Each structure stands twice: as structure tokens, then as C-alpha cells.
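Quick one: the structure is below, questions incoming.
All protein chains of the complex are present and in place, except for one that has been dropped.
Just so it is clear, A and B label the chains in written order, and each chain counts residues from 1 on its own.
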Amino acid sequence: MKLTLKIWRQRNAADKGRMASYELDDVSPDMSFLEMLDVLNERLIIEGDDPVAFDHDCREGICGMCSLVIDGTAHGPQRATTTCQLHMRHFKDGDVITIEPWRASAFPVIKDLVVDRSAFDRIIQAGGYVSAPTGSAPEAASIPIPQADAHDAFDAATCIGCGACVAACPNASAMLFTAAKITHLGLMPQGQPERYGRVTAMVDQMDAEGFGGCTNTGECTSVCPKGIPLETISRLNADLLKATAKG
Amino acid sequence: MSWTYQKIGHMFRNVSSVSRSTPVAAPRRPQAPSTAALPRRLYRSSVGKKAVMAVTGGILVLFLVGHMLGNLKVFLGRADFDHYAHWLRTIGEPALPHRVFLTIMEAVLTVAVILHMWSAVSLARRARQARPVRYAVRPKAQEHRYATHVMRYGGIIILLFVIWHLLDLTFGVVNPKSGGAEPYDKVVADFDPSRWYITVFYVIAVVMVGLHLKHGLWSAFQTLGWGRQRRYRGLHLFADVVAALLVIGFVAVPVMVTIGVVK
Partner (left out) sequence: MSLFSEGEPIRDTRAPDGSIKGRWDQRRFGGKLVNPANRRKLSVIVVGTGLAGGAAAATLGELGYHVKSFCYQDSPRRAHSIAAQGGINAAKNYRNDGDSIQRLFYDTVKGGDYRSRESNVYRLAQVSVEIIDQCVAQGVPFAREYGGLLDTRSFGGVQVSRTFYARGQTGQQLLLGAYQALERQVAAGTVEMFTRHEMLELIIVDGVARGIIARDMVTGEIETHTADAVVLASGGYGNVFFLSTNAKGCNVTATWRAHRKGALFANPCYTQIHPTCIPQSGEHQSKLTLMSESLRNDGRVWVPVEKGDTRKPADIPEDERDYYLERIYPSFGNLVPRDIASRAAKNVCDEGRGVGPGGLGVYLDFQDAIARLGRDAVAGKYGNLFEMYERITGDDPFEVPMRIYPAVHYTMGGLWVDYDLQSTIPGLFVIGEANFSDHGANRLGASALMQGLADGYFVLPNTISDYLAKGPYEKIDDDHEAVVEARASVTDRIEKLLSIDGDRTPDSFHRELGAVMWEYCGMERTEEGLRKAIDRIRELRAEFWSSVKVPGENEELNQNLEKAGRIADFLELAELMCIDALHREESCGGHFRAESQTPDGEALRDDENFAYAAAWEYTGEAPVLHKENLEYEYVKMTQRSYK
């Protein structure tokens, strides 16, 4: 396959950045999207150009590190799939593919397609945990959890923290990420004691990081590689309103 | 391989303003419960602002339902319609003085509209700041819900329409009849076949209101914490039906006047 890639190039946070165009003519349909970029980079190095920086690690769809907006869609055209699991057979010979970083002021660009997602860590620091110091745990079987709750909690807990929800949201909101953690912990008995303090602190931190507000467009869940359901956001809303009413 | 620089205008915004010179401070443990008053606590967060929009939106929807039912009295004839309009001013009499109920209602609606818009503007500004550099390729809407994507612009159009509408049928400033004329006369004069363009304008505006409600009603349930996967179909259906009924009910009057059914 022959492809034209239009890639966002930005040397560092202070650089203005620009789109650059590359031709690639030996792309195999069996390559993953990132392997296609590897091939491009190997050529750029030999030709004395600066290779394209992009985040990636596990390349099996679970670490949440890869983060590309491909032709306007976070993680590209295949649903429920991270960029690293997207393969070139979903593109055709002659395609022009535009690759951009996650765009959000809370995710400043570090270089090219690499952004700083530490805002997510700080949202978790604000309360995305159960305070259970090592050694203090009761016997595991003493906390039964109805299977349905465990199931819903699990669905929320599968969030990989990639940030596609923010990238896709017209408001650059981090609600789906935050709501996934609120829902995971809020549905389990272990999470109850800190439930309302948690939601207030996490939403405050989310707002402080400069993410936009949620307007229920549903874009987040449709690009989410793990299919975190939209109802997590409603659960967060319910918890936050209760917490607000309680004061 | 070539470096061809593409000049895509809006991508040349100052990117450095995106990167923070001072990172956001790491949060400390959740603070003790806030002692601030409820409205303050609510308004502090982006979620609280959405809740304000949901509640005020709900008030406005209830008003629209009443307004629509009242409008439909046009089909019962001049006497019924004018009597209804008059009755609005006498609700609660003699316990309440003349027009007090209506004034309270107007005040509530005004506050609701202001809060609704204030929250919307505040969230829109927050969204704009949250994405200072836009995508070169316009993000494809994965959720193909037209209504969802016209909330903000739709809201502005609706606001302009409401202002026109008040000047037209409430104050009579832009109505062929004077402000003191009987309501029935004002309506008939307004949508006279010769003024077909006014009718078209009204229809477009009402459809905008419908689209706004299609997403807005569903969104309000979601915001107030009632959204669950298993209820989404029902909630969407409810929002669509209410929006559709309101559109039909509101469009019926001007259209029927214009085509001469109501004279």
C-alpha cells in the first residue's frame, strides 16, 4: 500500500508546531498502525530526519499509553480498539491519513504526538482510591459483593486511562475517566466510606486541571477502547449532587 | 520522503499558551466537608452547573407544555382563547391580587432562563479554554445525533426567537396590531397569509426548540443522575416524544392561521 501521512510535528512544548507530510509506499496490510510509524521512523533516521515521537508501550491494548487522533477520531476508525491494535488493513492504497495528538489544554504537547497526561494521575490522587493501608485488610471473604454490582464495577474498572475520551469530547472533558473510577469504587462496599468525599474532590481536581465540562454528547464512550458505559457519568452526577446536598 | 509544510491557518495559534509553565498542584487528601452554602457548592463545579441547567431547563419545559396547551385553545374559537388569556391574569383571585401569579411565573421563568444561559455560557467558555488548539481534521461525530451538536448555536437562535416572540405577541411591538389588542386578533394578524415569512420563521424556531429539547431533556436526566444503560432507550424515547409533541403543538397555530383554517 502507498500512503500519504500528514503528521503533527512539534519539537517541544514551546514550539508552535505544524503539519508535515510524508509518503510511505511499502505498507503491508498486516502491520499495526504503530508498526507503520516504526517503518516511517526507521527511514527518517537513516535519511537524517527527526523521527516522529509517539507514546506506546504494551502494544496489546491494555497499558493506555498510545494516543493518536487518526483522521479526526481518537484511536482511529475501528471501534473499541486502541491505536496499537489498529491494523493497516483498515486503510486503502492511496489513503491520506492525518495523525494528530490528543488536543486539550490539560494535556499539553510534549513533542510531536506525545502529550502530558499527568492530570489524570492528579485526579486519582484527589481521591480515586480506597484508603486501605497494607496489612489493615479484613479477610477477603468477609466482604461479599453481589455479582451484578461486581460486574458493573468491573465494567467501569476496565478504564485504561488513555485519554481518548478527552480527545474526542467536543468540550475536552475528562468526565468519562473520572466517572469510571467513581463508579468502580462507588459500586463496591469497600468504596462506601469515602464515596462522597471522593466524588467532590475528584470533580474539583478535574475542573482545576482545566478540562471542559460534560454536555452529554456521548462522544467519549463511542471512542473508548474499553467501552466504558455512559451511565458511569450519570452515576458520578448522582453522587456529586448527593455530596453537594450533604455539604 | 518530503517535508511539505502545510499551512493550516488555525493550527498556528500560539501553542505555547497551551503548555503550562507551572503545573497544577497535586491535590491533597479530600478536604473536610465544605461549609459553603448549597448554591455556592453547586455552582463551583462543572457538574453543578450542568445540574443548574437541567433543573432550569426542566422548569422551562413545563412552561412550554402549559404554553402549548393554551395556544391550542385557538382552535376552540376566539372567545375561548381570549378568555383563557384573560384568565392567566386572574389566577388565584381573590386570594391573590390581580396578575400576581402571572408575575411570579414570569419572574421564575426569567431567573430560569438567565441561570440556564449563564451556566451554558460558562461551560462553553470552559470548553473553549479546554481545547485551545483545534484538530486539523474535524473530528468525526461518532454519535450521529444532530441535536447534540447544535445545542449551543441552537440555544442562541432560540434566545433571539424568544426576544422576537415577546416583542411580537406579548408587547405587540413588531405585531401588526397594537399591544392592547385582543390576543386572538394579534395571532391572526401575525400569521396572516401575506406574512408567510413570519410563519416560516416561527416554524424554524420551533423546530430548533424541538431539537434543543430532544437532546436537552435526555441530557437533564443524565445530569441529574438518573441515566442508566437499561433506561437510555426509554429516556431517549420520552425526550423525542415530548419534543415532537411540542413542535407539532406549537407549529399548528401559525400554520393553521397562515393556510386560513383559523381566521
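Quick notes on this structure:
The working rule: a residue touches a chain if its C-beta (ideal position, glycine included) is under 8 Å from a C-beta of that chain, and two chains touch if they have at least 3 such contacts.
Given the structure is predicted, the values throughout are model-derived calculations rather than measurements.
The omitted chain makes contact with just one of the residues A:9, A:103, A:117 or A:235: A:117. For chain A, the list of residues touching the undisplayed chain reads 11-12, 28-32, 34-36, 38-39, 41-42, 44-46, 48-51, 53, 55-65, 78, 81, 85, 87, 89, 110-111, 114, 116-118, 120-121, 124-126, 128-141, 143-147, 150, 153-154, 157-158, 160-161, 184-185, 188, 190-191.
As a convention for this text, only the chains that are shown with their structure count from here on.
Separating the CA-averaged centres of chain A and chain B is a span of 32 Å. Listed in rising order, the residues of chain A touching chain B in the complex are 6, 8, 10, 13-24, 43-44, 47, 49, 69, 71-74, 98, 100, 103-106, 108-109, 118-119, 122, 125-127, 168, 170-173, 175, 194, 197-198, 200-201, 203-219, 222-223, 229-231, 233-241, 244-247.
On the side of chain B, the complex with chain A involves touching residues 1-8, 11-12, 14-16, 18-20, 23-24, 26-27, 29-31, 33-36, 38, 41-42, 44-51, 123, 126-127, 129-143, 145, 148-149, 151, 215, 218-219, 221-229, 232.
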